[in-house]
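One protein chain omitted, others in place.
Letters are used for the chains, namely A, B and C, taken in the order the chains are written, and counting of residues starts over at 1 for each.
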Amino acid sequence: MTTAYKRIAGQSVERLAALSDGIFAFAMTLLVLDLRVPAIEAVHNEHDLWHGLAALSPRLFMYMMSFLTLGIFWVGQQTQLNHLDRSDRSLSWIHIAFLFFVTITPFSTALLAEFTAYRIALLAYWLNIFCLGFALYLSWGCATRLGLVKDDIAPEVPAAVCRRIVIAQALYAFGALLCIISTHWSIAFIVAVQLYYAVAPRWPR
Amino acid sequence: MTTAYKRIAGQSVERLAALSDGIFAFAMTLLVLDLRVPAIEAVHNEHDLWHGLAALSPRLFMYMMSFLTLGIFWVGQQTQLNHLDRSDRSLSWIHIAFLFFVTITPFSTALLAEFTAYRIALLAYWLNIFCLGFALYLSWGCATRLGLVKDDIAPEVPAAVCRRIVIAQALYAFGALLCIISTHWSIAFIVAVQLYYAVAPRWPR
Amino acid sequence: MTTAYKRIAGQSVERLAALSDGIFAFAMTLLVLDLRVPAIEAVHNEHDLWHGLAALSPRLFMYMMSFLTLGIFWVGQQTQLNHLDRSDRSLSWIHIAFLFFVTITPFSTALLAEFTAYRIALLAYWLNIFCLGFALYLSWGCATRLGLVKDDIAPEVPAAVCRRIVIAQALYAFGALLCIISTHWSIAFIVAVQLYYAVAPRWPR
Partner (left out) sequence: MTTAYKRIAGQSVERLAALSDGIFAFAMTLLVLDLRVPAIEAVHNEHDLWHGLAALSPRLFMYMMSFLTLGIFWVGQQTQLNHLDRSDRSLSWIHIAFLFFVTITPFSTALLAEFTAYRIALLAYWLNIFCLGFALYLSWGCATRLGLVKDDIAPEVPAAVCRRIVIAQALYAFGALLCIISTHWSIAFIVAVQLYYAVAPRWPR
């Protein structure tokens, strides 16, 4: 691979954004495949149907959590990419790695939802979240170092992007640590953090 | 999450549109996975194949309904987003919630198609439609309040967008209420409303 | 639905193109889900694996046909949309109907591939192709009538677009008619037409 090729490869932020949107769209909707209508043979009245739907509620909740987590990282990634002037081969590969962890998220969410009392499930979930955050952190570092960031960026933006990732990851790590007491404390804490990141900005403007 | 970060996060309407198109594409095509070719062992002549295909027709109809419903909300969402100058963190999250209900629509359509005589299935379907409309209503309120709407917008547009949502939702709610008489009346009414929204604009220009 | 709303709804060609690309991407790749690696228990040597793969070749061929057909209509649709200045509510709905038939294409291709000797399978396939062509024809008529076409279009373009659809559909209809003799003649003729539309433009420039 010659230097000339490396300089010209993977420069389109638009293509990176479009691939990301496609992969996010797929990953976010993956767990909906597990929501199946109750079997018609098992339902004889409204009461049965109600129970059939109630039995689906853990899966629906799990799906919502996976959607929420990926929504948070989608917003995080687009905030970075919006500030880039162009991409670069290295940056593209960091985001391809990021997208890999995006597609793993429905699996690790389902794992955690199925095995709420197991520390391994919790740590697998946390490791996934950590890799997502780490990839975004690397991506921003790479973008600023290689001068891919737009010139007209507000001066407080680079620090704000980094701080956001570090604080969020510190909270997730603290949540994961709570599994020393109980995995249920961990899950409650992590869900609370995620709801805060999704809902919080709606009020305090 | 600092104020600086909140101001810069999730501003791209293009990314929001692209994620939406990906998720709509996935959700609209989800029920086609249930259309399976008749088993070759069960088919001995043209007559058998005809019956095998006829047996698929309820699924095909259900798929068309889901496609139609999502088509209506896709047009509704893009009409809003076309008038926005930029997005915003709050608006992004309203649309992520909207997209969640988009992905649930194939499930609730399939539920209704399977249990046409059950009020719970009808109410679940209506609740889904209501959440879709409510999210779009919130989105427009948020966009106008935060000044995200384009400046060169025609003066009658904001009222037209709101009126459209309120009238459609009133019709859907009336349709849902008809289940006091019979769920079949409800379904017939709701299907008629949806066909009107899809087909109507073709003639009266 | 007020007149004001109808005028502003569904105007973005870009959104229509993006939804189409998402749905085409999904539909074109749908049949690859049926390509499953041979079971490891049934394979004891290279010979077994070769036979296992050979047994998949009809599915691979079917997948190629579905990919090819959808490729043809993707090129056809984008050629139209490239010439549009803006979209419109009616046009959006014609394309949503078009996309519905796009998503049905893998099913009707699989049906034909499974039941090559059955006229009903052939007619179902032909009906699908016809609906695709008819929607594109309607779309172009709608676009020219409503003045959605770009101003700087070359004068021969509108006629060329129509002629292309009519000739292709005439060929497909003739192919379908050949099933009076034998469905295999029909299939051979339709495949030949499709290969011509895909490959032909590569040489005669």
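Rule of thumb we're sticking to: a contact is a pair of C-beta atoms (placed from the backbone, for glycine too) under 8 Å apart; a residue touches a chain by one contact, two chains touch by 3 or more.
This structure is a prediction, so every number in the text was calculated from the model and none was measured.
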Task: Please provide the labels of all shown chains that the missing chain touches.
output: A, B, C
Query: Of B:A9, B:A25 or B:V43, which residue touches the hidden chain?
result: B:A25
- prompt: Who touches the missing chain here, A:I8, A:A39 or A:I181?
  reply: A:I8
Contact set of subunit B toward the excluded chain (per top definition): 22, 25
- request: Spell out the interface residues on subunit A facing the chain that's missing from view.
  value: 1-2, 4-6, 8-12, 14-15, 18-19, 21-23, 25-27, 30, 89-90, 92-93, 96, 99-100, 103-104, 106-107, 110-111, 114-115, 118-121, 124, 146
Message: Could you pull out which residues of subunit C are in touch with the chain that's been left out?
response: 17-18, 21-22, 24-26, 28-29, 32-33, 35, 37, 40, 43, 46, 49-50, 53, 64, 67, 71, 74-76, 78-79, 81-83, 154, 156-157, 159-161, 163-164, 167-168, 196-202, 205
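What we mean here is this: only the chains that are shown with their structure count from here on.
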- request: Please categorise the chain-chain contact pattern as a line, ring, star, complete graph or other.
  value: complete
Message: Which of A-B or A-C has the same interface as B-C, meaning more than half of the contact pairs match by residue number?
response: A-B
Centroid distance [mean C-alpha coordinates] between subunit C and subunit A, Å: 35
Field: subunit A: positions in contact with at least two other chains
entry: 22, 25
